[in-house]
Structures are given as structure tokens and as C-alpha cells.
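Structure record follows, encoded as C-alpha cells.
Omission of a single protein chain aside, the complex is shown with its protein chains in their original locations.
Our next item is chain A:
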Amino acid sequence: MSDIQSETDLVYVRDEMLSQSPPPHRESGPVGWLRKNLFSSLSNTVLTLIALYVIWIVVPPLIDFALVQAVWSGDSRDVCTTINQGGIQPNGWFGACWPYVKDYFAQFIYGRYPVEERWRVNIVFVLFVIGVVPLLVPTAPFKSINLIYMAVVFPVAALLLLTGGHMEFESMIGIGRELAPLGSGLDFWIEYALLTLVVLGIAYAWARGTGAPAGGLLKLVLTMMLALAAVIFVLSLDLGLEFVPTSIWGGLLVTLVIAITGIAASLPLGVVLALGRRSDMPIVRFACVVFIEFWRGVPLITVLFMSSVMLPLFLPEGVSFDKLLRALIGVALFSAAYMAEVIRGGLQAIPKGQYEGADAVGLAYWQKMRLIILPQALTLVIPGIVNTFIGLFKDTTLVLIIGLFDFLGQIQSSFTDPSWSTPVQATTAYFFAACVYWIFCFSMSRYSIFTENRLRTGHAR
């Protein structure tokens, strides 16, 4: 009655309250969850059934292979071969050969790193965990000390421990050799001083050209060159550790060295490149565009090949870069180009108002970027950043083609050992490799989700 009135009259006051309706279907509890998430409609039900079928045909055989049929102990290939193949297992047996993985485990981790020196690698692993865990826990205190430790102390310590230090730095272009008294060992330092002067000159010219205050920039450059000199000096110290050339490093050690260096270098480099590509200064922008497009335009395999085969042809005779170092630089620059584009995507998503807000309160360019724009842009593109990290981690396996034995390379090279050669060897090894890679990549993925949730501040508007 009142409803009819409301349609005809302009003035309407409710005089009859609506009665209660029955509640909708239960959406809590196991049954409610199933109904809501798996069987909410006909098409969802069909998809659920198909998914269940796929799980049914994939998972049980995998469990059967890796756990049920698997051999857990033994010391030769006999325990992992069938009677027909000369072993002890019944014919038709198909299971994982874990004793082989156990036997080779140390090699998978350290490669051909000398057995009596492996404690050094272990210390590096421990130092890394000590530094990285509190860095990843947002509530852990002393973040700035922690950051300095990870950015300065740990890399130098790791380099010293892994290589053994006592590195010899030689004159690169020959000027030092001419100037220094023979055998004084000063040839390198003379060239380093010259290089420092050249860099300072470039910085001064840059400052004059852009009208920025020269003093601060020169001080920064000088500090960096001095810090680098200090690092080089520390590395040339003889600490009594045996020298272990990178050519015999291998296994997970090499994988982690490349991946972590790549990750640590590509993020800051990517930020700089992304900012450079959006810069108002044409030369800076052009240089960044060229850099990014060059590295994105060539496959990583080409980069690695070029660095190991072509680069030595262009260097003066007698000068050689470490092969691992070349791979590190190649991977870092390669992923920096990808990172730059991911971050540029984030920068473009920041509304113009944020730039104007920061400008209006008087923040200078770098303050504006560091305090306002980058925190928001990086938060936006965390999925893309972690995507690049994960890709980088898995791409490290490509160094195999330039003769570095990373985790996967080490696993593959173990196939040549006749004492464990069985039909299940490769399957077991690849299953193991897949599990290890998955653990690393999945951890990164989960951590990124955690960070995304932590940084959500009810944005919008």
C-alpha cells in the first residue's frame, strides 16, 4: 500500500517496516568453503573436477618415485639398478636414487672447491644469513648498520674468504710500468691515481656543465675512489689463506654468487637507469635509452659468449679478466636493463600530483625521488621486480655454456661418473635440482607477497 503511494506521491514516509528475509547460504565452515570456492557454478564444478583429475595423474606417481620406491641408502650403483641391469632391485623398479645425491651433495654445493678449504665457503654462507635475515625482517633493529654490513663488509669479507685474497693487481695500460721503479709494485697504484684524476676531471666538467655545485660531487667521487682503493688494498693483503681461483668454484656456490651479485647490482642500477630514461637532460636520457635497448636487445647467451670469447680479443695482450667476474658483470648489466624498465613502469604510474606535491614543499630532485616517488613506485612494481629476480636466479644456469659449473652444471657433470651411472640417475638429479630451485624461487615469491601486504597503507585517492 505504502509502496504504491511512493510511486504516485512526491511526499513519502514509510509507515510499514519490511519484514526480515531468510539468511543466504552458509559461506563459512568446510562445506561453505567448498561450495563457495570450488562448486559455485556448473563451469567451476567442471574445472574443479578436471583439476582433481590432473592432480590424481601427476602427484601419486611423483610421490611413488621420490618417496615410496626410492632407495635411501647404499654405496654403489647396485642398489639403484634392477636385476636385469646388474643390480639388486626387482625388474620394473623405478624410484629415486638418493644415496647418489648424498654422495655427490658436497660437490653440488661447492663444485671443485678444495675440500680442506670448504670451511671458508661455509663461513661466507653463515655471514650471509646473519646479514640477510635481519634485513628481511621489518621489525629487526639496527637497519642502517645492517645495510652497511651487507653492502660493504659482507662483499669484501666474502671475496677475501672465497678467493683467499693476496690478489696481484698489475698495470693495465703500461703507463704505470714506465713510471714506477722496477719491482716496486707501485705500477698499479700510479695508474689508479691517474684514473682517479681523470674521473674527478669528468665529474668537475659535468658539474660545470649542469650548473650543479661542484664541491659535493667531487667529494663524493673522491670518497668512492678512496673506498675502492681501500677494498683493492685489503684484497691484495696476504692473510695466509690459500688462493682458490674462481675456475674451480662450482655448484650452488657459483649459482648464489652470480644470483646475489646480480640481484644486488641490478636494483640500484635499474633505478638509476629508469630515472635517467625519464630525465630532462637529453644526453643522460639518450645514454640510458641506448644502454637499456642494447642489453634488452641481445640474448643473455650472446652476452656471456661475447664476454668470454670476444672480449679477450679486444684487450691488450697479457691482460685477462676473471671468467666468473665477466659473467657477473654480464648478468648484472643484463638484468639491470630489465629492472630499469620494470621500475620505469612504476614511475609512470605515480600521479603527476605527487611530483607537484613534493616540488611545492621545496624538496630537491633527489630528495623528491628518494622520499616520495621511488618508495611508491617500487612498492607498485614489487611483483615485477621479484619476477626479474626469479628470472635472473634461474638464468644463472646459462653460465654453463662458458664453462662455469653452477649448481645445474655440477649436477650434469656428475652424470659421467660410472660408479653411480644408472637409468634413474638423471631423473633423480633433475628432480633434486628442481626442488632446490623451487625452494629458492618460491621463497622469493612469498617474501614479495609479504612485503606487498606490509606496505599497503590504504592507498587510493
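FYI, contacts are C-beta pairs under 8 Å (C-beta built on N, C-alpha and C of every residue); 3 or more make two chains touch, one makes a residue touch a chain; residues count from 1.
Quick note on the criterion: contacts and distances are computed from a predicted model.
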{"item": "Hidden chain of the complex, named as in its UniProt record, picked from \"GntR family transcriptional regulator\", \"Cytochrome c-type biogenesis protein\", \"nitrile hydratase\" or \"Amino acid ABC transporter ATP-binding protein, PAAT family\"", "value": "\"Amino acid ABC transporter ATP-binding protein, PAAT family\""}
{"item": "Residue, one of A:Q69, A:Q354, A:N387 or A:Q412, that touches the chain absent here", "value": "A:Q354"}
{"item": "Sole residue of A:T255, A:Q376, A:T396 or A:S414 that reaches the chain not shown, by the stated touch rule", "value": "A:Q376"}
{"item": "Option touching the unshown chain, where A:G92, A:P141 or A:G362 are the choices", "value": "A:G362"}
{"item": "Absent chain, residues of chain A that touch it", "value": "211, 353-354, 356-364, 367, 371-372, 375-376, 379, 455, 457-461"}
